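Note that one protein chain of the assembly has been removed; the remaining protein chains are unaltered in position.
Let's turn to chain A:
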Amino acid sequence: MSTCVVTVFLVLFTTISLAFQLLPVISVPFTANLALSRYDNRAYGVFGWCYNAENGSKHCMSASIGYTDLYDNRIVHKVNLPSRLRYSFTKLLIVHPLSLGITFILWIMVILVLLPPFRSSPRYLLIVALYSTPAFLCCLLAFLIDILLFISQLDWIGWLVLASTVIMAICCFLLWTLRRSASIKKYEKLFSDDRVSSIQAYSMCELKSNANNMPSDSTQESGVEPLLEPHLTYRGSLD
């Protein structure tokens, strides 16, 4: 598969992941129908929750980080999480917008990979690949928090975060593969035919004898540098 195709797939995957992560963030109380979880006439989102009364009316808390009890005239509607955790833990849902932000930056970086200079730069691809690891971790953390808070009562939007996590893992894998292929290409470029053909090859014995006969200034004038037997060299070993 060529790098172009991989890059297109990457952009596609990160876009899907971004969209999947956007949905929980814009869920209740911002939108009426989207919710991370529905339980006991309550709809839960990242920034708040809503209570659906039996008469059809809907009461939502104002958007903030972490849930609070809902006051409707004199009636107090308490947060009733499916997991029975203390509702102060709902502040952990902050990871959702954080993850969205990180994924958004990754998305921009991946779009830049479409440009040839970035696509062929192993260093840039290494940075993107490295960045994708915490992005994946954040996405996974967001899903785990959903599971911790809502358990099996998670709505389809919550499960989309799992899908997003899997997609991010694939993106990570593709980015590391892309970096490897860019690195190999760069290496192969060093030994490309054009480069090799531009180098003149001499026999060492011939040059040695010529160098002894030739005066030092003449080589300078002719523009051909004498090819000396290396006075210094190195030895290294690879395990």
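By our rule, a contact is a pair of C-beta atoms (placed from the backbone, for glycine too) under 8 Å apart; a residue touches a chain by one contact, two chains touch by 3 or more; residues count from 1.
Throughout what follows, contacts and distances are computed from a predicted model.
Hidden from the displayed complex is a chain whose UniProt protein name, among "Cytochrome c oxidase subunit 3", "U6 snRNA-associated Sm-like protein LSm5", "Ras-related protein Rab-25" or "pH-response regulator protein palH/RIM21", is "pH-response regulator protein palH/RIM21". Contact with the omitted chain, checked across A:I111, A:L137 or A:A163, is made by A:L137. Of the candidate positions A:Y71, A:W156 or A:F173, contact with the unshown chain belongs to A:F173.
With the whole complex as reference, residues 66, 83-86, 88-89, 91-92, 126, 130, 133, 136-137, 140-141, 144-145, 147-148, 151-152, 169, 173, 176, 180, 183-184, 186-187, 216-217, 219-220, 225-226, 228-239 of chain A touch the missing chain.
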